[in-house]
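Have a look at the structure below before the remarks.
All protein chains of the complex are present and in place, except for one that has been dropped.
Let's turn to chain A:
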Amino acid sequence: MEDWQAAGFGLYVHWPFCQSKCPYCDFNSHVAAQIDQRRWAEAYIAEIKRTAALVPGRTLRTIFFGGGTPSLMEPETVEAVIQAALSSWNAANDIEITLEANPGSVEAARFAGYRQAGVNRVSLGVQALNDTDLRRLGRMHSVTEARAALDIAQASFDRVSFDLIYARQDQTLAQWEAELTEALRLSSGHLSLYQLTIEDGTVFGERHARGLLRGLPTEDLGADFFDLTQDLCNAAGMPAYEVSNHAKPGQEARHNLIYWQAGDYAGIGPGAHGRLTRDSVRFPTAAERTPGLWLAAAESPLGVTDMEHALTPEEQAIEYLLMGLRLSSGISLARLSAMLTHPYPATAIDDLESLGLVHVQEDVLSVTAKGRPLLNAVLEKLVGAL
C-alpha cells in the first residue's frame, strides 16, 4: 500500500473570482467584470483529464469547489466539471461534493441548480451574526440574508457547514458567547470557527502594519476566546476534530481530512496546490496563480500541472506533522517513521508529553486540548527534532 492510500484521493477545484475582495482574505481571489464560464469549464475539464492521465484509476472520494467565490459559478459550469471528474476516475459510492458559497440572496437562488449538478454539501461564509461586524469584515451580505441562505441550504443539501470569524476588532467574550451559542443552535452538524488572522498582503495587513487596526485581542484574550469556543462547542456535542473545525460525529469534512491525513489530492484552477503520488514518489503541484495566465496554460497542449520536484522524505514528514497534528485524532508514528525511513526521535515527544502538550497512545501521537492553542510552538519543536 502506498502512503497516500491511508487517507485516499480527492479533487480540489479553485474558482478564483469574487464580487469584491474581503480585507482579511489572502486567498488567490480576483474581481473580474466578465467571465466566459463556458471557456473556464473547458479549461477545468482539460486539466482534469491531463491529471487523470498522470494518476489514473483512482477512487475519487471527494470534490471540493473553493475560491474565490465558487457560488459565482453557473450550475452548468459546476456540473460540467463534476461530470469530467466522475468520468476520469472511479467515484466512491459515498462521494462528498462540497461547494463554498456566499450566503447572499443571489447565490441562494442557485442552490437547487447546484444540487442538481451533484453538489451534496455546502459551506457558507457567514463570518458573523451581526451586521456591524459583517461590514467591518467587508462582507456584502446581511445577517438576515445569511439566515435565509442557511435555511435554503439546509433544505437543499444533505450536509451544510458555515464559517464564523471570531476575536474580531473590539469583540468581547460575552458577545462571542451569545453569537456562538446562536450559531450552535443554527448549525446542522458542522462549523468552522476561525480566529481572525491578520495576513500580510491584505488590506487588514497593511492597516495593521501602519498601526491603524485597533481593538484586536492580546495573546491572552485570544487564548480566552479559543478556550471559550472549545467549552461551548464541547457542551453542544460538537467538539473540535481539527483546530478550527467542529462537527457532530460523522459530520466531518471528508475532503479536508484528505489534506490533514496526508492523502493525495489533485488541485485544479489558478493557484491550486496538489499532492500526487506516482510510483511511490510524492510530488507537490502548484498551478499558475493569475487567472488569465492559468487559462492560457490550461488551453495550451502542455497544460498547467508540473511534477518535476518530488518531496524529500523530510519534507513529507514535516507536512504530515504540520497537517496531521491539527486533527484531534493525531498521526500514526509508524507512518511518520516510514516516511522518514528511520524512527522519529522520541526525546522531543517526551519533552512535550511531560508538559502535557502531546499524548502518545500506542502508535498514535496527538496534541492535547492544552497543546492545541500552542500548536505552532509544538510543531516547531517536533520539526526541529527531525
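In this section, a residue touches a chain if its C-beta (ideal position, glycine included) is under 8 Å from a C-beta of that chain, and two chains touch if they have at least 3 such contacts; residues count from 1.
Basically, contacts and distances are computed from a predicted model.
Per the UniProt record, the absent chain's protein name among "ABC transporter ATP-binding protein", "Imidazole glycerol phosphate synthase subunit HisF", "Ferredoxin, 2Fe-2S" or "Elongation factor 4" is "Elongation factor 4". The omitted chain makes contact with just one of the residues A:51, A:256 or A:305: A:256. Among the residues A:49, A:147, A:273 or A:359, only A:273 touches the chain that is left out of the figure. Mapped onto chain A, the footprint of the missing chain covers residues 12, 27-28, 66, 194-197, 219-220, 222-223, 226, 243-244, 256, 258-259, 265, 267, 271-275, 284, 286, 315, 318-319, 322-323, 326, 351-352, 355, 357, 372-381, 383-384, 386.
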